[in-house]
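Every protein chain but one is kept in place in this view of the complex.
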Amino acid sequence: MEEFQSTNEHLTQGTPQTKEQLLQSLSQQTPLTASNHGPLISRQSSVTPGLRYRNLGKSGLRVSNVGLGTWVTFGSGVKEEQAEEVIQLAYDSGINVFDLSEAYSGVRAELELGRILQRRGWKRSSYIVTTKIYWNTKSDERGLSRKHVIESVQASLARLQLGYIDVVIVHKADPMCPMEEVVRAMNHVISQGWAMYWGTARWTPVEVMEAYTNCRQFNCVTPISEQSEYHMFCREKTELYMPELYNKIGVGLMAWSPLTMGLVSGKLEDGVPLFARSSFKNKYSSFSWTEDETQPANKEGYTWLKERLQPEETRRQQEKLRDISQLADKLGCTVSQLAIAWCLKNESVQCLLLGATSVEQLYESIQSLQLVPKLNTNTMNELERILDNKPIRPPMVSTLALR
Amino acid sequence: MEEFQSTNEHLTQGTPQTKEQLLQSLSQQTPLTASNHGPLISRQSSVTPGLRYRNLGKSGLRVSNVGLGTWVTFGSGVKEEQAEEVIQLAYDSGINVFDLSEAYSGVRAELELGRILQRRGWKRSSYIVTTKIYWNTKSDERGLSRKHVIESVQASLARLQLGYIDVVIVHKADPMCPMEEVVRAMNHVISQGWAMYWGTARWTPVEVMEAYTNCRQFNCVTPISEQSEYHMFCREKTELYMPELYNKIGVGLMAWSPLTMGLVSGKLEDGVPLFARSSFKNKYSSFSWTEDETQPANKEGYTWLKERLQPEETRRQQEKLRDISQLADKLGCTVSQLAIAWCLKNESVQCLLLGATSVEQLYESIQSLQLVPKLNTNTMNELERILDNKPIRPPMVSTLALR
Amino acid sequence: MEEFQSTNEHLTQGTPQTKEQLLQSLSQQTPLTASNHGPLISRQSSVTPGLRYRNLGKSGLRVSNVGLGTWVTFGSGVKEEQAEEVIQLAYDSGINVFDLSEAYSGVRAELELGRILQRRGWKRSSYIVTTKIYWNTKSDERGLSRKHVIESVQASLARLQLGYIDVVIVHKADPMCPMEEVVRAMNHVISQGWAMYWGTARWTPVEVMEAYTNCRQFNCVTPISEQSEYHMFCREKTELYMPELYNKIGVGLMAWSPLTMGLVSGKLEDGVPLFARSSFKNKYSSFSWTEDETQPANKEGYTWLKERLQPEETRRQQEKLRDISQLADKLGCTVSQLAIAWCLKNESVQCLLLGATSVEQLYESIQSLQLVPKLNTNTMNELERILDNKPIRPPMVSTLALR
Partner (left out) sequence: MEEFQSTNEHLTQGTPQTKEQLLQSLSQQTPLTASNHGPLISRQSSVTPGLRYRNLGKSGLRVSNVGLGTWVTFGSGVKEEQAEEVIQLAYDSGINVFDLSEAYSGVRAELELGRILQRRGWKRSSYIVTTKIYWNTKSDERGLSRKHVIESVQASLARLQLGYIDVVIVHKADPMCPMEEVVRAMNHVISQGWAMYWGTARWTPVEVMEAYTNCRQFNCVTPISEQSEYHMFCREKTELYMPELYNKIGVGLMAWSPLTMGLVSGKLEDGVPLFARSSFKNKYSSFSWTEDETQPANKEGYTWLKERLQPEETRRQQEKLRDISQLADKLGCTVSQLAIAWCLKNESVQCLLLGATSVEQLYESIQSLQLVPKLNTNTMNELERILDNKPIRPPMVSTLALR
């Protein structure tokens, strides 16, 4: 509760002091004014300050600018009742995106979310469920075949107890599977009514372009979004390449970020916020898609994470985090809140996935929405100076010049 | 009953004097000769004078030239038994189009019509149900996404207890949703068997053209009709642009008209028929699609209505209505009947939706069909002189000329 | 039985003398040698002399060269048990095509055939059911819309108690319905699995070409057959235009012929076989598609019939029939058998529909298959001389020459 309360001191006033109070106010379903402790309850999203709806990519699907990444919510340490409270708070706050993002425990996450949605009985049109197709080279789910796509989607539907998934996301491209097969399979999934849209996760811009080209060639539905890691230490893809994909082929960006997923603990070590390293390692090491992390084609993504684990890099980034922490203090928010607001400041991020294991954590994260307008040019410049990692597109080297 | 009876004096002879007599004759199912009091009962539509079947747009679907717009029939003041009588009279008169046109109470209208169709047990091939997809920017139904299209259609089917809707009509284009997504979604709805055709309502000619272009590009089924407001004070779109759409891309016109929807009361104020203003306001103010009425993109449609509510405009149009009322007297019909006949005189109107809250009102409206042949050149010229609002296409201004 | 027995004297030897004997031999299911009285029973079609299987059009569907046109079988004078015997004999003889061809009593025919197929329990792959979509301009089934196509097919499936129809045939083109709508509707019917193929009936060659063009344009399944009237007095379309359609776009020909449908009675009037005129008139007058017989677009088809009913034409054709009757005597067969064999001699006729109200009549007709090889050049020339109506394609008149 420390972390939560320390947040309150900064960004919000009169917040309920305990989880019990918070939940009680939720159950009462009385709209609370912003001057009280922020709009937690009303389904009228406009009440949550800063929460907006945007079209995902150039599709017609309207998503809240923050979504719930259930990665940690359905993690091993969280009970189903606790997860349900988090889901309820997200829904009441106007968040309409629930993203199932974990390879390892995806089965359990889908089962739990399915049961929660059943119990809640919300109108199907009021929320958006996105889930993923994972594949690897070892188990039965070998490669990204049409067989695997269809089997995965049907299994997810059964677990979620839903008639359809809103966005089915293909996690990693399969260099061994022709793109024609993938786009035809996704088109099949959509035309069967099992999904409304499809997207990608951790694909390179060239792979997304290839998918688009194949969709055009075979008259298939095009993907609407790419899901990428994005945070202060992982900026290149999102800042340099995603705007081009959006402008040219309408592929939007859902971003997820370890910094916003509860992986930054509230504790300080030598004045620096600590990553919850042990749980972090557990998470990552159990991911099936880390199996080929060493391959060049997949270097994007967790590069930062692995670098971070090297001692010299750890030191440099902890220095940066200390500076960021001081800036956060000046702004009256936590490092985590600053990290979220900084992501949202980027217009390319149409939906930023927040992670939360508790209502308190989610509540704190949602408050970050109010921080975004405060990130003025000076503050952003200051942050850029601290980070010192603004990505630049490498110059086009003409092969003519090499002669 | 006043309005109804005054009508009878003019256009019909020997009409049943009371609702009871009218319904009794309906239940007897004996064909009545035209010299008696008009064909109310026989399903053989050719007996209703002036009722014709036309292809809607360039599709193969044959619609009666007047349809029942259930806008007011399922309104708040009408009981289900009363609505059922209206539906029965329409069906017996050979009308085969039942249009569900109200955003606000659409749910109730679909439920009621569904129950009535169940009870009546008419052959499914003998009638055509058209319903709409509404969307807005505030509630869960945000934007015209594939998700919303599919969810809306499935909800309508459930409420109507039908296997399919004959024409699903997309109400308003969504400038934020790519047209490709809309036409693919409508094609999906049709290829799933949930609908036979699709159409639009309140789209601009350019938006309809864009939809058509996208259908051609992606090999999707093209829309067959646009539904527009059309009456003596709202003529521009229908008279200038709809014939072009019909000729070039086969999109027909279903017209609805407040003047024919029971919104002109029978009472006179200073010799002028009064609009039933209070109910009028209630209707309009509760429409979700009036939310963005102030936006330029949506000016078409209720412009006339809003102008009317301005005092100076109200006076001018009441003068016009007084002259029209005198002309109606000369023709031996009511203003409402003249308004209907005037709409039907326009060949572009393939199906004119009539509104009715009672069998008497519908009966009176249907009599207007016999008025159409009487609207000769002289009368039409006289009307044109009174209205003084014949729309003219603005001259093409060459940008070269501006240099 | 006279007609039947007179046949036996000529073409077959040792035929069962009574219906009871015939049916008894059927029920015994013992293969009978050709030297006995022809193969009636075995499902091995190769045993029925002259019965062959051909691809219908350029499709992969293999049809017997004679099919059963159930037009008269399910007519008003025939009991269901009698019809069932006819169906059984057809099936046992290797006929695998059952064509439902009557507009008027189509509903009853489908119901009866459905029940018979249920009772027989034959393997679904062993027979082919073709049925038609009729439409007119008067009743609920107005025009050839997508709505009507789908409603008709679903109603037929329900009546036939089948999962799919093998060939759905569109009876008459609708000049008011765009061909795009028709081919998309037929493609829908096929892609839904309700039909395997589609064909046309009584379409002009240009209409068939237009359908083909639209199929190619919209990537729809092309029609495989046209069903036309063909007999000695109605030759133009089949002999002049159908071969071109087959060669260019693979549309085959199913032919039906009043001469082979039991409409030629065995009785003689002044030495001329009489048409069973009364039943004939009943048949035709009840056909909904005769409603527009007077329109030029539909002149093809029953022109011959109507001409025949004019006194002068009747005389000329009765003279021809007398000569044909004498030729039949020389060949040792009935006029009806000669008419059938003459049709089968034309290679363009991939499937000739035979009509029968009794097993005896069908048995006689099937014997005609053995007559085909006997129709040598001399006989055919003799017939051509008698008929004196060999169709010639009119010369192309150059508009240049007219200047």
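The first chain written gets the first letter, and so on, giving A, B and C; residue counts start at 1 in each chain.
Note that contacts are C-beta pairs under 8 Å (C-beta built on N, C-alpha and C of every residue); 3 or more make two chains touch, one makes a residue touch a chain.
All values reported here derive from a predicted model rather than from experimental measurement.
Colleague: Could you run through the displayed chains and say which ones the absent chain touches?
Modeller: A, C
Colleague: Consider the whole complex, including the chain that is not shown, and state which of C:K58, C:K330 or C:K374 touches that chain.
Modeller: Hidden-chain contact among the options goes to C:K58.
Colleague: Pick out which of A:E80, A:E181, A:E210 or A:E313 touches the chain that's been left out of the picture.
Modeller: A:E181
Colleague: List every residue of chain C that touches the chain not included in the displayed model.
Modeller: These residues of chain C touch the chain that is not shown: 46, 53, 55, 58-62, 96, 123-126, 128, 166, 191, 193, 196-197, 219, 221, 250.
Colleague: Can you list, in ascending order, the chain A residues touching the missing chain?
Modeller: Residues of chain A in touch with the missing chain: 137-138, 140-148, 150-151, 174, 176-178, 181-182, 184, 188, 191-192, 218-219.
The rule is simple: only the chains that are shown with their structure count from here on.
Colleague: Just to be sure I understand: the centre of a chain is the mean of its C-alpha atoms, right? Then which chain's centre is nearest the mean of all of them?
Modeller: Chain nearest the centroid of all protein C-alpha atoms: B.
Colleague: Could you state the distance in Å from the CA-based centre of chain B to that of chain C?
Modeller: 47
Colleague: If I count partner chains per residue in chain A, which residues reach a count of at least 2?
Modeller: Correct list: empty.
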